[in-house]
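In this view, the complex is presented without one of its protein chains, the others remaining in place.
Think of it as A, B and C in the order they're written, each chain with its own count starting at 1.
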Amino acid sequence: MAEVAQHPPVVTTPVSGPLAVRLRRLGEIVRQVLRNPVTVIGLVIIVLMFTMALLAPVITTPNEPNPYQMPRDWSALNEPPGTPGHPLGTTAHGGDVLYGIIWGSRTSLRLSLIVVGVTVTIGTIVGSLAGYLGGKVDEFLMRVVDIFLAIPELIFALAIAAMLGPSFTNIILALAVVYWVKYARIIRGQIMHIKQNDYVDSARVIGDSKFHIYAKDVLPNSFTPVMVQATMDMGSIVLVGATLSFIGLAEAGLAEWGVLVSEGQVGISTGRWWASTFPGLMIFLWALAFNLVGDGLRDVLDPRTESR
Amino acid sequence: MDTRRRTPQWSRLLVVVALLAVACTSGGTTETTGEDGEAPTTTGGEGEAPATTEGGDEGGEGSGDVFVHAADDEATTVDPAQVEPGEGGETIITQVYERLIEVGPDGPDLVPGLATEVPTIDNGLISEDGLTYTFPIREGVVFHDGTELTAEDVKYSWDRAMTMDLPEGNAGLLADIVAETNVVDDLTFEVTLSEPSASFLNAVVTASVASIVSQDAVEANGGVVAGEVNEFLTANPVGTGAYELTAWNRGENFQLGVFEDYWGTPANIDVRIDIAPDTDTRILGLRAGEYDMMEIDPSLVPDLEGAEGVEIYSGEFLLEPIHIGFNTRFEEGSLPPEDTIGPDFFQDPLIRRAFNLTFDYEGFIAGALGGMGGTVPHYFPQGMLGYSEDYPVYEQDLAAAQALFEEAGVWDEGFTVSVIAEEGNLFEVAALVLRDSMAALNPAFEIRVLAQAEAQFDEAHASDPVPYAMWVKNSDPFADPDALMNAYIHPDGEWGTVHGMREMYQDPDAIAGLIDEAGTELDTDARLALYEELAPMLYDDPMWIIAGNETALNAHRDTVTGFVMNPLWPRPSVKFAFYDK
Amino acid sequence: MQIRDYLIRRLMVLPILLIGVSIIVFTLTRIGGSPIGIYLSHEMTPEEVEQLEERYGLNEPLPVQYLAWAGGVLSGDLGWSGVAVAPVTAVFGDKLTATMELATAAGIVAVTLGITLGTFAGSRRDRLPDHLTRVFSVSGSSMPDFWFAILLLIVFWVYLGWFPIGRSDPAIWASIAHPTGLYTVDSLMAGSWQALRDAIWHLILPAMTLGLATTAIITRMMRSSLVEELNEDYVDAARAKGLPERLVLKRHARRNALIPTVTVIGLSFGFLLQGTVVVEILYQWPGMGRWLADAVLRGDQATIMAYVLFTSVLFLTVNLAVDIIYAYLDRRVVLGS
Partner (left out) sequence: MTATAFADTTSGRSGVGLVASVQDLSIHFQTKTGMLHAVDEVSFDIRDGETLGLVGETGCGKSVTARAFMRLVATPPGVYAGGRIDFWSSETRAAGGGPVNLLTIPEDEMLGIRGNRIAMIFQDPGKALNPALSIGDQLAEVFYQHRSDELLDPLGPGTPAVVRRAARQEATRVEKILLKVPPLRSQANRVKAAVDDRVAAALADTQIPNPGKIMDRYPHELSAGMKQRVLIAQALACDPDLLIADEPTTALDVTVQARILELIAELLDRHDTSVLYISHDLALVRGMCDRVAVMYAGRIVEIGLTEEVFSDPLHPYTRGLMNAVPSSAHRRGALTAIIGSVPELIDPEPSCRFNTRCPYAAGVCRRLDPRFLRHTLEHGVVCHAHDDPAALAARPDEMPSFARVDDAR
């Protein structure tokens, strides 16, 4: 969690400049990332998960009217894997495990993309304001950030989700409220650091406007650690989200892995392992994949912590 | 506030550690650290708590000699005047307190409790006008605190509940019907009703709120204050039951000890009620032999069926059908924004009938209830007085439903309506079944299932008006149809008012008249005739979707002997005094 | 800056943070409506509801309610826990000691195992043990703990029957006094081996589950900072003095590698705390985590508020302590910069 937040600012080579230069640098990063076999494994898992999510309406018949709800067959409860029509079996409530896993990947993708998107945006705005304007604004914003950081994240998300009531939207909201803080801190730290660099000074000397400098030089160069963190968070958000769902904060019948594990939890003691094992494994693989890729990215982007 | 406020134990840890570090003296020091730091509650006060045994190892008789029941939630209170019907505290109250008369182990028959006879008109203990009931009190009964039971205690207990009139409690049950309580002599108690009641004995005298508490114990610990909770009684029951509460480790367990001076057949074995909210742990515990018994619902049967050493008992139906309510008494726009219906929607009997015809009863009963349940006619649960198998029961009939929806003019445009349910239980499942059924009939019919935390559900549920058009829960476990009719069917009754049933019924006055008449009719046959007239009217003009009724289930180790269960007893419908192992 | 000055400055900011947290927490709980729900049953009349609102002061305007609550907190009254069915403060001690015992056990496991594994891997960089450790630490931090707990329960409780669940065998628990509330300490003080074994046996599975993620994090941090330290000149300088590798590793490299690790250990304290929620539910551990989960599911706002507030205080304190320890360990650090 705050592992990254604790890092001193990371110094990286400037990525601003003509598009060609940026592309070349990007290409170089990709090549380096791909050199690590473990990272490649992570990438493969991610690609598979994404494909599964994207093809969900094609490989399953979507449940009407809301495909994110598990279809239930009340005449086929607790069917083991291999049952015709239910290749991975059914839950105690007749939910098709395979459908839950496939649409659960969509749910996870939605969850992580929305939360990461929203939090990076908010974090960037707040962090930029604080880091770039400095002074009183910075002082104030950082106190707010400190307050948010004072509450352990799962507890915070749990409390928010609980108060808003069980629903998937509320889980997204809760996680967004919790996660933006990290990014604000990272961005601020980076900006504070980069602000002092020569090339910013030189840009200022040339007479660029403040905003221009920010958009052209400062921001692009702040994004390296954000990228690493965001990749890691793509995994951890699903993990935390599933935990909230498991505790019972997702909406009823949602096709979500945590919900499935919780639905299958009861049966596991009597050998009905499938309903919780498969989705649990999916959560694990999802988090693992993003951790591996995030790790690999960090190795490449953040030479200071080489070979972590 | 807790009268015996204790220092947080972790702060004491520091002191102890410091003491230990400084004076590394003889081993006996631990005993001086004051009250054993143990159970937050012990019946007899500080002294009775398990004493510190120096060696410690002899102390445990092992759980082999204790009957362990796994409960899924903890009581909030064990004070009869404070407990809500159906709440966990009733489990304890049933064991440690007694009522004047009790529901016997077999079926709905009443048996004498602290009164030596069940009053009837025939034995003269009920007056001809049906207003005065006389209870001869049993002699030689002692409370757990050693005082002797008199009619004074009985009057005190009833009056106490009515005076305190706690909003969370069930005092209204007494107050609504009782006009006067009298002590005739030491061993005779008399009560006068405000109107004749067919259900007084079944529904009121046997209820938890009518439990008899020790006057001396109450007076010694705060007495009776109107509208205020008695902190002592909340956690320290002083009754006459076969068990006394020896310890209540909050969040962990209740310990019930055999009461040696019990007037009747004494209980056989000490009981511990472990609080294990997680279903899986309860099931695994029972399978592992760690628990002797647990309450189960039908969905858990597959987990326990065939398990070694586990027996599943299934008996009568519970008297608490799971029903889905139609609310029409809400402000336009006060529903969740996704909802597209207005207050008049459910006023249309065609739609209510159509909903009743769409619900997948078979799926719910065979699936969610695992076959352990049955359908219920409007509104007479099987096993209760007034039930007849001849009454019409709704079954799924999609064609008929479609016709009705078309007739009501909602088929083409469809609708969205939210149904609230407590999160994570059968009610949520019933809501899911409704949603699936409706979506299968017509994808334009969207039922949104909103699962909510208990407190939020309760808050929404107790709001006036209720801000949702539909909700799912079970009915309260009434022991008499009159209570059920008044609460759920009567246009001016509890839910009748909340839901606006007067506007929903085609002929509200006819229904109200029949219910009122049956409620004061002391002759059972005459009463049944009235209900027979009522049943088809309720079928034609349904106020609920009755999803189904669960079978009373229980799972226990096969070593348990003397097992009996009666759904008319409060959850988990058992009396431990009958058991042994 | 002197440690003392720094401490004073940090302590001065602390109340501001706490007020901030308390406002957030209060606002948060009120988003879900008034906390009246936990006192209600569904058949209460509006009058009865009002009566209850009055009893708990919930008909006042929000700022008044906040001040009343905050005032209560300051005077040691955290409200009524609907879940525990007692004043929050009355059950707090018991729940906290239970959780602390679990968290401490998990923490001890995580710290020793994490440092050992991290040192092991870091000093064998890019060799097999290092790769295995990396696999362990990445999987460890990707493992959903509720799932892991289920797997452990199945194997060790259901099938092997090695370890029980819950916190104690009640009979054994009742056989000794509990002056501290920490079962292990109590059993030691009572000199009862049976109780000690019982305490430890009950601790093993939950502590393992709870400690897994933290172990992974600490391992990872320890490994990477050790690798970093081993590349430093002073390590070679120490070798050049003729110190045996054992001392080079222990006294020099590891000691410095521990500095960043201490920060992570401090931060993982929050991790342990939040982990108790799931772990305590599944292992039936009567602590704060389960209390919170129940409170969340039943909408018991007083408990949630008290819990979040307390956690934050604890968390802030631990962070402060970590900073100070950090400054103590790493002489180069200038506090407050």
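Rule of thumb we're sticking to: a residue touches a chain if its C-beta (ideal position, glycine included) is under 8 Å from a C-beta of that chain, and two chains touch if they have at least 3 such contacts.
Nothing here was measured: the structure is a model prediction, and the numbers come from that model.
Enquirer: Can you list the shown chains that the hidden chain touches?
Expert: Checking the complete complex, the chain left out touches C.
Enquirer: In the full complex, which of C:L52, C:I259 or C:L273 touches the chain missing from this view?
Expert: Considering all chains, including the one not shown, the answer is C:I259.
Enquirer: Which of C:A238, C:V277 or C:L292 sits in contact with the chain that's absent?
Expert: Checking each option in C:A238, C:V277 or C:L292, the one touching the absent chain turns out to be C:A238.
Enquirer: Considering the whole complex, not just the chains shown, which residues of chain C touch the missing one?
Expert: Interface residues of chain C facing the absent chain: 126, 232-234, 236-245, 247, 251-252, 255-256, 259, 329-332.
Basically, only the chains that are shown with their structure count from here on.
Enquirer: For this assembly, give the contact graph shape among line, ring, star, complete and other.
Expert: complete
Enquirer: Averaging only over C-alpha atoms, locate the centres of chain A and chain C and give their separation in whole Å.
Expert: 24
Enquirer: At what distance in angstrom does the C-alpha mean of chain B lie from that of chain A?
Expert: 44
Enquirer: Got the chain A residues that touch at least 2 other chains?
Expert: Expected reply: 162, 165, 248, 265, 268-269.
Enquirer: Where does chain C touch two or more other chains at once, residue-wise?
Expert: Where chain C meets two or more other chains at a single residue, that happens at 32, 150, 153, 158, 281, 296-297, 299, 301.
Enquirer: Given the complex with chain C, which residues does chain B contribute to the contact?
Expert: 1-2, 5-13, 16-17, 20, 27, 30-31, 33-34, 36-38, 40, 50, 52-63, 66, 74-77, 84, 87, 167-168, 227, 234, 247, 249-253, 255, 272, 274, 276-278, 280-281, 284-285, 287-288, 290, 423-424, 452-459, 461-462, 464, 473, 476, 487, 494
Enquirer: Please name which positions on chain B make contact with chain A in the complex.
Expert: So the residues of chain B touching chain A come out as 279-280, 283-284, 287, 299-300, 302-304, 307, 360, 362-364, 366-368, 370, 421, 423-424, 428-429, 431-433, 435-436, 439, 443-444, 446, 449-453, 456.
Enquirer: Please output the residues of chain C touching chain B within their complex, sorted ascending.
Expert: 32-44, 46, 48-49, 51-52, 55, 82-87, 89-97, 100, 150, 153, 157-158, 161, 164-167, 169-172, 174-182, 185, 187, 189-195, 281-284, 286, 290-291, 294, 296-301
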